[in-house]
Structure formats: structure tokens, C-alpha cells
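Now for chain A:
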Amino acid sequence: MTEFLLGAALFVLGTVALGLIRILRGPDDADRMLAAQLLGTGGVAVLLLLGVASGLGAVGDLALMLALLAAFASVAFVTGVARPDPPKPVRDPNALPRGDRS
Partner candidate 1 sequence: MSMSMSLGLVADSFLALLILGLAVWTIAVRGTYAAVVGFVAYGLLVALVWVRLAAVDVALTEAALGSGLMGLLLLRAAACLPRDAAVPASGRVGRVALRVVVGVLCAGLTAVLAAVVLQLPEPAPSLAAAAAQVLPTTGLGNPVTGVLIAYRAIDTLLEAVVLVLALIGLWSLAADGAWGGRPGALRTREPGAALVLLAQLLPPVGILVGIHLFWTGANHPGGAFQGGAVLAAMWAIVLVAGLAAAPRVDGRRLRLVLVVGPALFFAIGLAGIWWADAFLGYPADWAKPLILVIEAALTLSIAAALGLLLAGPPAAEPGPGPVVGAAGQLSWKEQSSTDEHR
Partner candidate 2 sequence: MQTAVILSDLAAAAVAHGGDLLVLALALPALALLPAFALGGRWAGRIALLTLPLGLGVAVAIAAAVRHGGAPIAYHLGGWAPPLGVALRADGLSATLLLTTAVVLCAVGLFARADFKVPAGSRETRSPLVFWTLLLGVWTGLNGVFLGQDLFSLYVALELVSFSAVPLVCLSGRPETLAAALRYLLFALFGAVLFVLAAALFYGTYGTLDIGLLARHLAGADPVPPAVLAAAVLMTLGLLAKTALFPLQVWLPPAHAGAPAAGSAVLSALVVKASFFVILRLWFDCLPAAVTQPAAPVLAGLGVAAILFGGVQALRQVRLKMLVAYSTVAQIGYLFLVFPLALGAAALPAGGAAQAAGALTGGMLQLVSHALAKAAMFMAAGLIAAALGHDRIRELGGSARALPLTVFAFALAGLSLAGLQPSGGYVAKSLLTAAAEATGQWWWALALQAGGVLTGAYLLWVLFNALAGFRAPPTLLKRPRRYQELAVLALALGALVLGLVPASSFELVTVGRAGLVGFP
């Protein structure tokens, strides 16, 4: 079973690594972000497989942490992209999003 799980981990790793071609090719930065995202999810799977195969319980914690932070990079990516004039702090109160606070 151990060999199978290791093999599966290797296969998943190889698969998501194949996705890294998207990082090379782009064409958009968002496409590259997708490849990194795939690596994140795949990485969680690889860690779970490795953790069970090797009996290292702490690897499960690592997988949990990666899953917890899986959306982190994309969120950062989007907030960076979404703001065209980032260095200037928003001064005008009218520039606030108009959330109708009830």
C-alpha cells in the first residue's frame, strides 16, 4: 500500500507540475496564477498521500495549513490587479464603495 500511495503522490505531483507549463506560457498573469493554484491543491493531495504513506502525522497539519492558505495567493493577486492606482491612499470619502449600510 505504501508503494501505491507514494506512486500516486508522484503521479499527482507530475500532473500538477505539467500544469506549470501554464506558468511558462501564460499568456495572462491570471493564467499563471491558475497554475500556481493547481499546484496548491495538488500539493495538498500529495501531502495527504505522503503523510498517510509515511505515517508522519505532522504532514497532515501541513496539508491543513496549505488548504487554509490555498486561496491566499489568488486573493492577493486579485486585490493587486483590481487597484489600478495603488500607491495613492484613498482620500476622498466619496470614493468609498457605496455599500448601502442598513
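Following the convention adopted for this analysis, contacts are C-beta pairs under 8 Å (C-beta built on N, C-alpha and C of every residue); 3 or more make two chains touch, one makes a residue touch a chain; residues count from 1.
Behind the choice of candidates: all candidates are chains of the complex that A comes from, given by their letters.
All values derive from a computational prediction rather than experimental measurement.
S.K.: Chain A in this complex: which of 1 or 2 touches it?
M.R.: That would be candidate 1, which touches chain A.
S.K.: Give the list of chain A residues in touch with candidate 1 in this complex.
M.R.: Residues 2-3, 6-7, 9-10, 13-14, 17, 20, 23-24, 26, 29, 32-33, 35-36, 39-40, 43, 46-47, 50, 53, 56-59, 61-62, 64-66, 68-69, 71-73, 75-83, 86-87, 89-93, 95-102.
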